[in-house]
Every structure is written in structure tokens, then in C-alpha cells.
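For this view, one protein chain was removed and the others were kept in their places.
Note that the chains are named A, B and C in the order they appear, and that numbering of residues resets to 1 at the start of each chain.
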């Protein structure tokens, strides 16, 4: 019985954080956020050197062959750094290929994904979070038509994994005829999303139906929860540091009980979440029976906790908290996007009740 | 445009509070709470002298002919005093007779109700809050059968107004054959409830259907909200007084920012509620179109605010807050019962959405 | 309790309606905090002439000169909102400087500044907060050193909206460095064109620069520009802050936002189901509606108190804390109900309400927490409202 990270895991996470401190400093993030033409190629290159693209791809295809827990730890580090990296597709596309790809599809794509030579994005929002604004993709005769919204990293991806309205998955090449992409810009400027329009676009089917989609969804939920965890850690650290330094009425504000208690409440809410995220990552590979439920709870609970922490950290910072200068808003908005991607907490909780058979 | 109480209203409310201070002191309440055979006859007698039984009964029948707002102000004073008085029936039964009684029924009952000679209770829980535990009363050939639960003041009432499962109202005399009553004891020992069992009990129909029931429900909601308002006022006053007096670490605890902010949060939550309750009382007579919605919101919102205040006042009191000695729990439990009577806040909010046509 | 209006008031309402219908073609919104354009200045002049703006300011200073009548003010507000007509200007010069000048300004100051301020000819910004003096405003460090008839002002202000557009600033500076903290401050007026002033935009999380930092280096200002007496600035400013507090928590605006939220939840769908048909979302919506009503009726109650000259007491103190929070929560529900659509922020076919739900969500949070507002408001409620003791003095370490 060992409920802790291995030394290797800790080191790898720290190592990624160091890489990001250099390759994706706040100044670099700021520049990315301010320039829609900036594709963050240098950041991606540094992460490719690190091996991140191959994190869950098996060694036979040139990846690191690690688990979703490891990927979640990377996601946490990315969240800490508010890194401008479309990580979801990096993990979910290889998973989709592993679970539902043919041998041919696997050997065609996995080595290139592992090397970072091509990037992938996953378009499953409508199937998981529900269709809005007329979106939805239908498959007919090997061709896809319709729209898929909110695809993180979908603007430049060479490979797209697309769920149709029946929950079946399809593989689409980035250069396919009839595919157009538009940028969708949200509050979080560190991760751009795409709207994909399909006009009879050629697609290869992936085997497996809703069960594979559910696995992708679960993995996505865990990654988002982990990203939020990392971002929340930083928001608390920043609030505590500011409270120790900022003076008002002749004392540091961190000596006022009201401010102390706000900080304590943030820590008390967040700290237990770490274990939930770890377990959600662990269960994905080691306890698949529990995986969907714990992933759902990790996603929904971290969404709620992060809203409280984003607000409270801002409050501790006073007026400075809302300035662009300090940059706290990058984390604020990061968790704001994570909250809604792949379903807001209310929807995810409703799914959690259904998957236990508590409700219909 | 005058959004305030009249001088008469203020004086009458203060006068009732003085009467209660004498007739229903905390010692007297404690005795009532501890002795299920105590019917509080002395308290009722004092209130009869005051004129309370006739508050909404027209002068022609010997009442005071006042409005629901006046009744709500009385309810607030009763809540302040955690008075052992079944006030709901005192207001709702005359209303039922006014709205749906025949001239004969009115002249038979209203004078006796106004004089306090007979008391009434209203059994509408199932029709308003939903049927639980197999309860529900059906009418057939002028006879009622079934069970009605949670009837405040129903144990000793001489007159019962009963809603059947179709929402129609019936008048039942307390001594009718086939009627049995059992005490239902809840957390709030200041107001006992009854379970009524009907075995082919003779009943007189009242005219009017669901519309009259809705009026009774709205009036009940307003009275409960007002009772809660009064109880909350006391819980805040007690917390503030205790915070000014209790010393720890060499200072009164009310000088600690955390305690001050708890008190401020209570006051900030409660104070605006006063206007909501006033308006809900006023609208019942003066703006019937708005009445149901504002009554619903008053009931639901005061329920939520009072849970926060009950907890927070207890917290400010520390360990003393949970002792029987101090007696804060009488108010804590008073609002706990008010929260659930005639529907908990979730149910009432769902009804509020329906009555605006927002949901089906 | 009687919410009916007297026949007098009903006929006043008719009068306002008549005016609004008659002048529909002249509607021209002021630019909020920015410099008004000419059409807006003309509309403002028309409003003043008819008593719908600057209503209680004496005619001698360019106002309409009516007696205060809160009910009439409310009727004006309601009818303008109902007609969608632009209200009179509500910038900081009008809402903060003018009342201050009326209270403690010299005759010359009143004559010189009030009328052009009311008419939008002179635009003001406010120089109160400093990086080291936010909630602890009395700690301000911007210093004004005597130099002959003048002061030389040096220091830094922050959270100054409109600084880039303003002609003038009303500003707190420390003129008596030796005096106790609260006694060494003066309230002073000077042109933003004075040499030595630098304005730097301060961008916030909404992505816009709603505020500025303003730097002063030996800015020369005549001592005669002090308002309300040298060293009295702290007390002058506190009177002004009271006026600012009155500005916030307008239930009409909150009602409009709530109505927009209902429309949104009735018209938007997910998987074909209306958002409002999600019971969890509908429950939150109803909880907010209760708060909205609470705030609205509390507003009527404080209005009645003002009309009768009573203090609104606690009912008045809690408005800011509750009002900003409600606005924030309305925006939060809109975002949550919209789901992934709710995070969009830049123009595109899927953006709703021009991103205003997210903008309000962030901006209102700024109002709640800016400068420790919520914390300070709770101190005020507990001390002035509930009579709890002030924070005890600390030992000198």
C-alpha cells in the first residue's frame, strides 16, 4: 500500500517545471497570449526535447510508455506554468489510437506523434458536454459533415480524432478536403480552441464506440482536473506571498485574521484535492472499474474548488489581483476554461449519478 | 410611495413583544418544551386578551380586520419570542373561511375564532409540500379518509381545514367521529404538530379549489418567513451581545476580525430580508398578482439565510452556543422547522419557476 | 406600507414620459467615463434645462435648482430606463467633485467649476489611491511641498480612471508631513495638462485599461486650488466617498441583467434542451431572483427612509456588499449555463452578448474586492452597524 508519488514521478514533474520556467516564463506566456499568430513553436520544441509528446505512447512506437497518472502530473505542471500548450490532444489522441486504432493506424501515427513531428487534437465536446449552437458531426458513407466546437489545439493539429453524434470516433487528417478551421478565442488566451467545419470530409473509422469515447472523456477530465490543481497551487502561493509582503495600517496584511482565514480556507479546500487527482490518474490504468466515477468527481470538484480559490486569491491581492501587471488573471482564466471544457460541474455531477445507476 | 411600517404597526408589534415577554418568557417556553401535556393555555389567554386570534377576521365578526402584513408582523414577534403558539391556523383558517366559506360557515365559526374560544388548524402539507410516507386524504361522498401529517396546532384544534389530494378544501369539526390525532414531535419543541387520521370523517366542502389552496399556501409561506425573520434577528442580537462580553486572549472576542466579519455577514444577509418579508405581506392583499412569487421567494430565501445565521450565531457563541443553558438552540430549531414546513427551499424554488411559466 | 403614488407624482411621471417621447430623436448617450461628444453634451443641456439632470444643483451654478425629491428622482430613473433613454452624465466629476464643492468649496471654486462639469465641458479624474495606500488611504505619500504661492507635487496615484481623457484632477496630497496621518492631507484641484504629469494605462483582467497610474514630478499647483482648507483633505474626501457609495448597487441595472439571463436560459439550448429546463440551473436562477427582489425592496425601504429624513441604518450599509455580489453571481450563472460557450470572449459567430457576461463576472469581482472593499465593508458593518469594537491598537515592537 503506497499512496504517494514515486521518486521518478516527483523528479519528472520537477524537471518539467524547470523546463517550463525557461521555455514558458510568464513573459513568454504573455507574448503568446497577445499575439494570435504566435504558435508557440519554441515552447513545443522544448517540450518535445523533454519527451512530452510521447508520454503515454508505448516505447515500441518511440514514446515513454507512461500512465495517465504520469500524464496528469505533467498536466499539473503545465497548469502551474499556465503553459501555452495544447496538451489534451497530446494524450487523448494516442489513447484513442491505442484503444480503437488498427495496427496500421497505430504504426502510421504513433511514431510521429511521439516524436512531436505531428500534433493531434480531439473533437469530442458535443458528445461529452452536449451540443450547443447547432454543432454536431454526422458520419455517412465514410464522410463527416457538420461542426465541432471547442477543440483545444485544433487549429494547427495534423491529426484529428472526431466523435460523431452517435458517439463513434473517426480519424481525420489535418489536410483533408472540405475541412475548415476557425479560431475560437475564450478568456484563457494560453489555450486557443478551434471550430471545425466538415463538409463531406473523408474520415477513417476507429473501432469501438461509446466505451472508447468514455475512456477519452475520463482521461480528459483527469487532465483538466490536474491542470486546475496546478493552477490553484500557484494562486494560493501567490496570495500567501503577497499577504506576507503587502503592508496596510502598519502591518503586513497576512497578520489580519480575516486575510489569514481566507488563506487557510483556500489551503483546506485544495490540499485534499491533490489526493483525488492522483487517485483519478492512478485508477484510469490500475482500477478501470472506478475510473469514470473518480474522474468525474475530480473534474467537477476541482472546478468548484478552483472557482473559490480564484476568487479568494484575487480578494487577498486586493486591487492588484485584477491588474494585468501582476498576471494573476492568467491562472484565474485558466481554471475558468478548465471548468467548462468537457462539461461544467453540474453536467459532470449528473453524469456521475447516472454512471452509478443512482439516476436514469 | 411609502415603503415602511405605519406607526400603528410598529406599536402593535412592540406591544405584542411586551405581552410575550411576560406571557412567554424563555422560562415559560422551556417549561412548555419540556412537558408534552402543557397546552400553553395561559399564553393563549394572554394572546386572546391582546386580540391575536382575530387579527385577520373582519370587524363584523369581532376581529381586528387587519391585513396579512399585520399578521406577518405578529408572526415575526412570535418568532422573536420562540412563542409556543400555533399561529398558522389562527390566520389561515379564517382566510379559508373568508375565501371559500359559505355565509353560514362564516357566521358560525368566525366569531368564535375571533374571540379565541375555539382554535383552528390547517392540514395542507401534502397538497403543498408533497405527500410522504403514504399520507394523503381523499374525499368521497362528503367523507374524508386517509392521513394528513405535519399539522401545526392540529392536536387540540376545534376546527380543521383539510386539503384533499385533489386540492379541494374541507371543513372538519374537531370532535367528528372517525378522526384520530397523534402528536408528531420534531426538533422544535415550541410548536407541536399532529398526524390526523381520517376514517370516513364527515366534512363540509368549502367552495373554490386550487386557487384558494394557493392563497392559503402563500399566506403560510409569508407567516413562516416572518417567524424566521424574527428568530434570526434574535440570533444575531445574541451573537453580537456575546461577542461584546466574552473575553479570550485578553480581549473581547468581538474585537477579533474573524468574529466581527461573521457578525457583519449575518447582518448583511438578514437586513435586506426584512423588506422582502414586508413586501410579501403587503402584496398578499395589495398586489395579488405578485403575491405567490414573492411569498415563495420570501419563504425559500429566509430558509437559506436562517440556516446560515443559525450556524454562524452558534459559531460566534462557541461551545456555549450548543448548550441548553443559553437556549440559543430554541431559535436554531425554530428556523429549522420553518425551513421544512410547507416545503423546503428547493421545492419552493421549483414552484417559483413554474408559477412564472419558466418551467413546466 | 403603500406603494401607490400620489396624483401629483403620477402626473410628474406623465410629464417625464411626454418629454421622452417628444425628444426621442435627440437621445445621445454620454460616453460613461470618457469625454462626451457634442450630441451628448446637447442632450445633457436639454436634460438640465428640463430638470432631468443636475436637478438639485442651484441655478447659480448651472443646475436646475429644484428641491430634493427622491421620489421624483426615482420616477425619472424608472422612466428613462423604461424608454431606453440615456440618463444624464454620471462621471466622477458630477457624482463626487460637484457635491464636494457644494459642501465645502469656496464661492469662486463653485462658480468656476460646477457648471462646466455638469455640462461635460470639463472632465475630471480622481487622485486618491496610491500603491501603498489602498484600503489604508490615510497612509498616502504623494507630497505637496510649498514653493512660494504654489505647491510642488510629487508622487504616484493608481486606479485613476479617465486620467487620459480628463481635463482636471481632484487629488489628495500630503501638505503637512509632520502632522498626524489624518491631519496632513489636502484636497486639491489642478489641470492634467500641468507639466510633470505622466499617465500610464493600467490594464486589468478584463483586457481593457479601465484604470491608469498617474505619476507626478514637481507638478506646480497654486495653493489657492485647495478645497475645504489646507490639512482638511481627509475629511473632505470622506464626505466625497459617501457620495461614491451611493453610486453603486443600482437595482434597475441588476434587474435588467437578470432579465437578460432569463432570456438567455429560455432561448439557449444544449442537446436541444432549453437551459432553463435544467433543474439545477433553474434552482440557482430562482435563488438569485429572490436576492434580486430582496435588494429591490431594500432599495425602496432606504428610499422611503431618505424621503422622511431618517437614516436607513443597516439597510443602507449592506447595499454595496450585497449588490456587487449579486451582479457577480448573475454573471456566474450565465457563464455556467452557457457551458463551453460561456468562456468565449472575442468576436466570433458563437460569442454571446459581446462577451459581457465574462466581462461583468470579472469587473464585478473587481468591485467586490478592489482595495479590500468587502473586508472594509464588513468592518464598517460590524463597527458602525453592530457596535463591535474597532481593531485594538498594536503594541509597538
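Worth a mention:
Rule of thumb we're sticking to: a residue touches a chain if its C-beta (ideal position, glycine included) is under 8 Å from a C-beta of that chain, and two chains touch if they have at least 3 such contacts.
The model shown is predicted, which means the values in this text are computed figures rather than measured ones.
Within the set B:141, B:175 or B:250, the residue that contacts the chain not displayed is B:250. Residues touching the missing chain, restricted to chain C, are 278-280, 283, 392-397 (touch as defined at the top).
Across the interface with the omitted chain, chain B contributes residues 125, 129-133, 149-150, 182-188, 195, 247-251, 253, 256, 258-259, 307, 311, 314-315, 317-319, 321-325, 328-329, 332-333, 336-337, 340-341, 343-347, 350. Although one chain is not displayed, chain A still touches it through residues 1-6, 9, 69, 240, 243-244, 251-252, 254-255, 257, 259-261, 263-265, 267-269, 271-276, 278-279, 281-282, 286-287, 294, 297-298, 300-301, 304, 346, 349-350, 352-353, 358-360.
Just so it is clear, only the chains that are shown with their structure count from here on.
Inter-chain contacts peak for the pair B-C, counting C-beta pairs in contact. Look at where the CA atoms of chain A average out and do the same for chain B: the two points lie 51 Å apart. Of all residues in chain A, those that touch two or more other chains are 256, 258.
Among the residues of chain C, those in touch with two or more other chains are 375, 378, 391.
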